[in-house]
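The complex is shown incomplete by one protein chain, all other protein chains being positioned as in the whole.
Now for subunit A:
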Amino acid sequence: MQSIISKGKNVKEAITLGLELLNVGSKDVNVEIIQQESKGMFGIGARKAIVKLTVLAQQNDSVSVVNAVDVLEETLTREEKHQQPQMDPGTTLTQEKHEGKVWVKAGRLYCKSSPTQFPTVTLGKGVTLLKNGEPVAGPTVVLSEHDLYKIVLKEDKQETKWHVKMDQLKLKVILQVEPGYQMTRQIPDYAPDEHITLEAEEVKQVVNTLSYGDVMVQLENLRVKQGFIQDNILKAIAATVPSEFEIAVGTRAKDGKDGWFELKVDVDTKKGLQEDDDGKVDFREVQTIPTVQKGQVIAVIHPPIPGEPGVTVTNEPLPPKQTYPVELKLGRGVMVVDDKVVALESGRPKVEQRGQLVRISILEKLFHPKDVDLESGNLRFMGDIEIFGNVKEHMRVEADGDVLVHAAVNFATITSKSAIIVKKTVNSSELSAGKHNILVAECGHMLGILHEQLQQMNAIINDLLKSAAFKHTDISQRGLQPLIKLLLEKRFKSIIPLSKQYVDVVLKGKDYFESDDWREIAVTLKQIFLSLSQQMITLERLKELSERSKRLHEWSKIPVEPEAYITLHSVQNSHLYSSGDITIIGQGCVNTKVHAGGRLNIEGIVRGGEIYGKLGVAINEVGSEMGTRTIVSVPQDQTIRIKKVMEGTILKIGTMKYTINETCYHISAYLNRDGEIAFN
């Protein structure tokens, strides 16, 4: 006899639930109340009603008995707890085995209640259970054999994602593809158990829906016309894992080479006077000056090699960087035959190079066998000068080439565009080598600042012209003068002193500038900013001035090869000025102002004066016991090296100053990271 224990809030509910589970009417059972419900006090001690329902014997016939193993319908069958004795014992065993259990076969869920046990299932990922057509909230469900259950398995699907992108230069197209997938689930068979967890077996199948046509349409949208890599497009279509493919590439422009200048002769003068191992100076060395003969080829000019243009994937040409030929400035004594520079006379070839600009000439040499004095007069020569005597009081020597003085220089002025060498003492004189280079550097620097100011001025004028409340009437009548006058009033008031300074420097050094550009800029600056000229000033003119200033400024920054230099034995009470190195190889330098655009080397002693080396300073001994003021300076990125430095000497690096307070040996001073002077 089948009987069950049922619980409910009250007896009625317990009976109803029990009848429902047994699927019988109230007349077919015998009800035994085991426990009455009790509400307790404030819910404490509350008890549920418990009843025992026993199916009456005659009911057995009307209950269908089904062999559970054969059940394939969706209906859950109920079984009798005690089978009729005529049933075959095997079946009975199986039936007993399934009681209170749940199992899965061929994707269907079966269960069988027992009076003491309801089977339960836990739903795994992607598994939904329908109870009588309605989804059941999981994860754990109590099953009753009177309900209709169905397992529903979720199928996941992900579309293929892809993206085509082109780089900014239009040289590369990348296809990113993330193939989609289809996830199918199957529920395996589960043996009967009181509780099972329904875990579906997942089968993931990659589905890449990207087609060749899709890619081509996208490429067309991006206007990609050439450089396709078909192989990679095919690989992308067949991709099974997220990946990136380069599907089109352009060609970069290949830069060419500027024209160059190939020297066929040695033009390097032995640089200065060198001490030999015994500490003696061999003055003969300096006379090994290279010479060429008439008709000799000095150099070959190579034309620029143009680059090759590239092309973008959208079939736009990419021009290569422009290449420039050598710009040749021929001086005297040379001519160009085809691509060669040939000497027309014998002498020393002088070659000076600044970027693409090459100046070449043959320098004659003037031999002056005696002193330069009132009898000989001042010496001015386009080539080299070699003086075997002294340069005497108030005399001048000027040369385009080197100046070599075998004796001393007293109260005189020597100017050279390349080198000055003096074998004996220089006293109370002014020596300047490569002054044109320094002037170019100085003026170029000013033009750099002017260019920036002019550029800003142009920008402001453009802004003004766009202003709603600004009338252009007077500009068409009188040009930009009234406006420039206003701008110079405050906003650009530094332009006027700067222009004045530039004009002055160019005027003073007019003989040193080889190109007219410098002078022309001075004239324009005067007209626009420094005078009340009636000439109409247009915006175009301002722009042109700005551009021209920029070009010259940039040109002035290109180093000159070879640089000028000064080498001498010893010097006192003088001024030395060189755009390149200065070397003093004798006793030293007393009360002298020295400016070297390159390195400054002093083998002897420095007593008094100010010395500066743009590329660093190296000195044997500095200072004096008498405390004469001596200043040694270098720019902030350079080092001062001194073997012995005496008390009171001032070292300047950049804008920092340091006064030596006791005699030191072997110092090397530089600016550390904090911008302070440090010593090694």
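Following the convention adopted for this analysis, contacts are C-beta pairs under 8 Å (C-beta built on N, C-alpha and C of every residue); 3 or more make two chains touch, one makes a residue touch a chain; residues count from 1.
Basically, contacts and distances are computed from a predicted model.
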Missing chain, UniProt name, options "2-hydroxyglutaryl-CoA dehydratase", "Molybdopterin synthase catalytic subunit", "Anti-sigma factor antagonist" or "PqqD family protein": which is it? "Anti-sigma factor antagonist"
Touching the absent chain when the full complex is considered, from A:5, A:464 or A:505: A:464
Any idea which of A:477, A:534, A:661 or A:680 touches the chain not displayed? A:477
For subunit A, which residues reach the chain that was dropped from this view? 460, 463-464, 467-475, 477-478, 480, 482-483, 485-487, 489-491
